[in-house]
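Left out: one protein chain. Kept in place: all the others.
Coming up: chain A.
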């Protein structure tokens, strides 16, 4: 669990930054998750006060590998999602794919950092998706599913049913925010 939490911190913050304690919560725990808020935040990968330098020294696995994992799964299982990237080199590990995957993970990181105001944190991204990108909402579920598969495959013993429920709810909230301005 510690490795999972810190892996996610590594992906969410620039190197050398301290993780911040979240403000008082309004994000509700899934009712099936019977634990305190601090434990929940750990479950979604949000830890409290990492030592400066920890991020630099303890990257459990490279972020690009994770991006390659979930991207490959998305495009293999749901080839229709490739229609949103006609201008991309979609070969595994391509620079464009890594760049875009990083943007996705950074957005998720912002949502974790502002878990009690995901709507505020992703407001601009929500407008981008509604008015410019107009990705069909069904695709967010597909991406979230592939992220969950990648996390499960990478951290099987940490990905307990409770963690699964927390992640599913969290990613679902992010997806809802990104599509709520569509109409």
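Brief remarks on what is shown
One rule holds in what follows: a contact is a pair of C-beta atoms (placed from the backbone, for glycine too) under 8 Å apart; a residue touches a chain by one contact, two chains touch by 3 or more; residues count from 1.
Keep this in mind: contacts and distances are computed from a predicted model.
Per its UniProt record, the hidden chain corresponds to "Hemoglobin subunit beta" from the list "Hemoglobin subunit beta", "Glutamyl-tRNA(Gln) amidotransferase subunit C, mitochondrial", "AP-2 complex subunit alpha" or "WD40-repeat-containing domain protein". Contact with the chain that does not appear here is found for just one residue of A:72, A:106 or A:176, A:72. Within the complete assembly, A:149 is the residue of A:90, A:107, A:125 or A:149 that touches the hidden chain.
As for the chain not pictured, it touches chain A at residues 30-34, 69, 72-73, 75-78, 145, 148-150, 152-154, 156, 159, 161-162, 164-165, 168.
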